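Working notes for the structure below.
Only one protein chain is missing; all other protein chains are in place.
Chain IDs A and B follow the sequence of writing; residue 1 opens each chain.
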Amino acid sequence: MEKILTDRMRINIGPQHPSTHGVMRMIVDLDGETVENVETVIGYLHRGMEKMAETSTYIQYLPIVDRIDYLSGFFCSYAYVNGIELLMDIEISEKSKYIRTITMELNRMASHLLWLGCFMMDLGASSPFFYTFIEREKILDIFENLTGNRMMYNYYTFGGVKRDIDKENLYAIKKFSDEFVFALKDLEELINYNPIFISRTKNLGILEKECAYAYSITGVNLRASGIKKDLRKDKPYLIYENIEFNVPISENKDVQARYILRIKELKESNKIVQQCIDWLLTNLNNKNIITDVKPLTLKPEGIAISEVESSRGLMQCIIYADGTLNPYRIKWRTPSFYNVQIINEISKGYLLSDLIAIFGSLDIIMPEVDR
Amino acid sequence: MKIIMSSIEKLYKWSRLNSLWPLTYATSCCGIEMMSVSASNYDIARFGSEVFRGSPRQADLLIVAGTLTLKMSPILLRLYEQMAEPKYVIAMGACACSGGMYRNSSYSVVKGVDTIIPVDIYLPMCPPKPESLIDALIKLRKKLNDKNPGGRFV
Partner (left out) sequence: MIKIREVDLFENLKRKFDIRIENCPRMFLDKGNELNSVQKDMKCIVKREYSAFDEHLTDDTELKCDTELNHIKPDIYLLRVKKEDIRQILRYLKNSEEYFFERLDCMVCCDRKKDLEIMYLLQSDKYNVKCGIRVEIDKKENQIATVSDIFSNANLEEREIYDLFGIKFINHPDLKRIFMPEDFVGHPLRKDFIIQRLN
């Protein structure tokens, strides 16, 4: 049979699309249906967060920080507050360290649950979306009782946390985390051995080690390529030294490995939450949650680099402070900005529907990219 | 003659307003609350919005959920012009109503969606709870069911 001559086609997966997880534009060169080149255009959600810091005081910038990554608001808040505490040499109390840890781990669970629902919807399955949102609503109810809002918490402050955590909240968290084990088992039975799911995610989007180091990838995407690196174990912050948990890694570098690692991380976070609850229930009389620092007239001086392991990777906040009421320059190093750059490398030669599956497995969120 | 026309008008108003299908447009944090509304805890399918359509030719409600920036505004205008009449707009969240918390000190956020497209219902809060989005949908239906719906064509 003679070979049919084909031409390359250029199509546009526009900014408004149900599966781009935000506003991102991809210009794809196709040969038939195989992908040859992907160019990504970002910047549709640039709000100028870094310039806003130069016209506000340190305490006025605190509610804005939650919106840099709205699915993990506690992590961004912690990175900023920790930087100022390093510069001013402020010590925080033991109870506020435990409260910060338990809220951050619950936030990681909520973020991974939302990722799972949207990833399965990209592949075409719409039932897991409803199951994971039921669990997520229970976590958001706990946060609403504790802080007052479902998504933008504004709960951490310089020197500790704003409100104490009481008995009813702790019992609600305990009940949730005991029942979560069975809910996760239901989800795994639904998805893991499905032959359509396996054939759509196995041996796709292989990320090699040299590529991961060259583009400075961190988080689950790096651990799925076989490199064991987690900030909670390398340079422990808060109280991660006293808690037992594992960091799972995998040697297959494909989409299915990233999915399995995130499910395992959900289980590990559940273990951490249960250990923190036990400590908090035995120390209910301790009311020491904040050290008094005068937040309205803070004047730090110097450069601070504070980092935290967020649900998508390593997040850093770099603060240049010059001894006045306003910061001089704040820079955010967000993990999704680097995950966007590897889409072109790992999706050459696959079909167009595989590109959507690969893009969904990297867990990219656009306000982190554009700030 | 008027009796026949008014009862036909009641019939098609009832059928149109009880099945408003929104467009999947979500830029920012309010988009997550829009997804929560379509999930099973606060269900918007009971109020008529059975599915969220992906293409603007098939949708008749545009919920602008999220911040509008300089680079994105020509695209929003193009989406609005591609939708077929009759079409309605809800501005969801503080950023879409008036620029929100970025109004005073940001250089690239448009100060409100109504500088570009006409808006029917404004919904404040940052982000609004899912119950308030359902409340906004019910208020839109009440507004359009009136004798003179503010100059709009139903």
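One rule holds in what follows: a residue touches a chain if its C-beta (ideal position, glycine included) is under 8 Å from a C-beta of that chain, and two chains touch if they have at least 3 such contacts.
For clarity, every value in this text was computed on a predicted model and none was experimentally measured.
Interface note for the absent chain: among A:E94, A:D166, A:E208 or A:D234, the touching residue is A:D234. Checked against the full complex, the one of A:K51, A:K174, A:R200 or A:K264 touching the unshown chain is A:K51. Contact with the undisplayed chain is limited, among B:S55, B:Q82 or B:N104, to B:N104. Residues touching the missing chain, restricted to chain A, are 42-43, 46, 48, 50-51, 55-57, 86-87, 213-216, 229, 234-235, 301-305, 314, 316, 318, 320, 322-325, 328-329, 331, 333, 337-338, 340-341, 370 (touch as defined at the top). Take chain B: the residues that touch the chain left off the picture are 70-71, 104-108.
One rule holds for everything that comes next: only the chains that are shown with their structure count from here on.
Across the interface of their complex, chain A is touched by residues 24-29, 31-33, 35-36, 39-41, 52, 54, 66-67, 69, 71-72, 75, 79, 101-102, 105-109, 126-127, 129 of chain B.
Looking at the complex, you find that chain A touches chain B at residues 14-18, 22-23, 43-48, 51-52, 55-56, 63-64, 67, 70-71, 114, 129-130, 133-134, 137, 150-152, 366-367.
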